[in-house]
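Structure first, commentary second.
As you look at this complex, bear in mind that one protein chain is not there, while each of the others sits in place.
Per-chain numbering from 1; labels A, B and C assigned in written order.
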Amino acid sequence: MVNNTEKIGWEVQEMAQKVALDIPDGAYVNLGIGIPEMVSGLVPEGREVIYHTENGLLGMGPLPPAGEEDPELINAGKKCVTAIPGACYFHHADSFTMIRGKHIDICVLGALQISESGDLANWSTGDEKAIPAVGGAMDLVAGVKTIFVISKHVTKTGEPKIVKSCTYPLTGKAVVDRIYTDLAIIDVTPKGLFVREMAPGVTMDYLQERTEAALHQYE
Amino acid sequence: MVNNTEKIGWEVQEMAQKVALDIPDGAYVNLGIGIPEMVSGLVPEGREVIYHTENGLLGMGPLPPAGEEDPELINAGKKCVTAIPGACYFHHADSFTMIRGKHIDICVLGALQISESGDLANWSTGDEKAIPAVGGAMDLVAGVKTIFVISKHVTKTGEPKIVKSCTYPLTGKAVVDRIYTDLAIIDVTPKGLFVREMAPGVTMDYLQERTEAALHQYE
Amino acid sequence: MINKIIQTPAEAVADVFNGATVMISGFGEAGSPIELIHALIDKGARDLVVISNNTGSGHVGLAALIENRQVRKMICSFPRSTNSKVFPELYKRGEIELELVPQGTLAERIRAGGAGIPAFFTPTSVGTPLAEGKEVREFNGQLFVMEHAIRADFALVKCHAADRYGNLVYNKTARNFGPVMCTAAETAIVQARKVVEPGQIDPEAVVTPGIFVKRVVEVTNPADESKLVAEERRYPW
Partner (left out) sequence: MINKIIQTPAEAVADVFNGATVMISGFGEAGSPIELIHALIDKGARDLVVISNNTGSGHVGLAALIENRQVRKMICSFPRSTNSKVFPELYKRGEIELELVPQGTLAERIRAGGAGIPAFFTPTSVGTPLAEGKEVREFNGQLFVMEHAIRADFALVKCHAADRYGNLVYNKTARNFGPVMCTAAETAIVQARKVVEPGQIDPEAVVTPGIFVKRVVEVTNPADESKLVAEERRYPW
């Protein structure tokens, strides 16, 4: 009678929705490339959020209608975007003044690994043969006030991504504030990882089995 | 029959004229407060010189006609000025990027003392009771490619201003390139001070008597 | 909705606390936020550390703030000028502190404060008394002084036009320290000659992006400081 009994956890869209609910009215937000980009379409109505893209735009709007793309108006993922009335353009040093100077409230990023102390690895697997590429990730995690990570709870091969200590090269140390996975929302606190919310059907045991780092419950 | 036989040396206007002759076409120039400001009116016709004022204007023009002064368009001496077509405004950090980053070709400044190695003292007599004020002088001497000093050869009480070693607090070490006084034009070189030109009636002996540092002649 | 517009200078500076560090824009009169400064005099916060290029003229604006004994310490490049009497007198009596900073170093320290750069090296002031006690280091055969960032609790800034997001444009050489100060203060408070709708400022010409600004108050006809000084006016009047 019940479909997908084996399928436990939120869809990507639901994960992005959870992130979106935690973005308050008036926030300045930078969204990483990929899944984080979905968040902007899911912020509840009535909240005005200003999106920053590190390639020089504050006040990024939605995607342009087909045929109206401007190759000189793009986001950090090099996709064509639009600008809202009240947007502004600036050069790269000014853009990273916003980032490094702690002017941006929230950044949403993907992850390869997150440690229990909030270390993030998301730019390299350390593979000697891969082309290393870091972009703005290290600046974002070092400079933005609050770092949200959105990621599958485990890798494609079932390995935990939330670990005691990252084995991949770090993007930043002790930088992550909250993790949104398909299974749970987890806060990184000085006392360790605390589970805020679990997807329907997920239990603490189920979650811990898929998490290398120790998980705690709020009282 | 001859008037003013006792009067030897150039007038201030002539000193400024000498400086102006040494400013080439296309130069970016910053003029210090006071006598240096006279230079801009004396550059030979046919040379286009761009004036920078450190309070945020490149392309400073002549003084405005009476009644057309704008208190928000001023120079570093806080006098009302104008802007030429093709001028631009910028903030203080960008303005000192131009200065510190060696983008300005020539700066003309006054002096209290200049040493034979090109040290300049022009911001403080070291008097404990005086209010110290430095403005942009230290940035200018540290950053502008060529520093011209324009100054009376001796103080009001007849003391040499061109000395072996400055006794007043320095503005910068080994920064002066050329000195324009009422008596002579003197180059500061790694081999010492070389006299380029003397005012009518001035001899090397006369000049050396009024100069603490050793003067040399070009061959 | 984001709306940074505040109705009065008094409301805009209401939370400036005793002991706060306050940046004040302006190069002489140009760009000095005189109505915000007067509101700060009315508010009466004391023991302030003020960062501003100069120390004001006559008995209005920044000079009046100092004269009203609200300032413990000035950080500036040029505390002396023709009509500057208040600061010099207090300074000679040892009743106000002074940290003298070269003008470009002052601008860069403020920019660094806003850009998350805690310290940098500069050629300015090497070999002078203003480098004493500071770390000096050689790069490529030349000596440089290490200077630290400056941040502030508040910035009081004057601009030409602003929108509800806090995007700003300035007027001519009144721009000066305003843009860097907005970046380096926890709370940047701006007086604008006019408030416009979002989009009315060309997005290519915005000088201060709204992210750096917390409050905007419209002051349509700001006082002409040099006139007040010439008339020997005193604040509070």
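The rule is short, and it goes like this: a contact is a pair of C-beta atoms (placed from the backbone, for glycine too) under 8 Å apart; a residue touches a chain by one contact, two chains touch by 3 or more.
Note that the structure is predicted; figures quoted are calculated from it, not measured.
Screening C:Ala12, C:Ile51 or C:Ala112 against the full complex identifies C:Ala112 as the residue touching the chain left out.
Taking the complete complex into account, B:Tyr28 is the one of B:Trp10, B:Tyr28 or B:Phe148 that touches the chain left out.
The set of subunit A residues touching the chain not shown comprises 53-57, 70-75, 78, 83, 89-93, 95-96, 99-100, 119, 124, 129, 131-139, 142-143, 169-173.
The set of subunit B residues touching the chain not shown comprises 25-26, 28, 48, 50, 52, 58-59, 83-90, 93-94, 96-104, 142-143. Seen from subunit C, the chain kept out of the figure touches residues 108, 112, 115-123, 139-140, 142, 144, 148, 169-172, 202, 204-205, 207.
By definition in this document, only the chains that are shown with their structure count from here on.
Of all chains, the one whose Cα centroid sits at the greatest distance from that of subunit C is A. Remark: subunit A and subunit C have CA centroids separated by 37 Å (rounded to whole angstrom).
Subunit B and subunit C have Cα centroids lying 29 Å from one another.
Counting only residues that touch two or more partner chains, subunit A has none.
Counting partners per residue, subunit C has 111 as the residues that reach two or more other chains.
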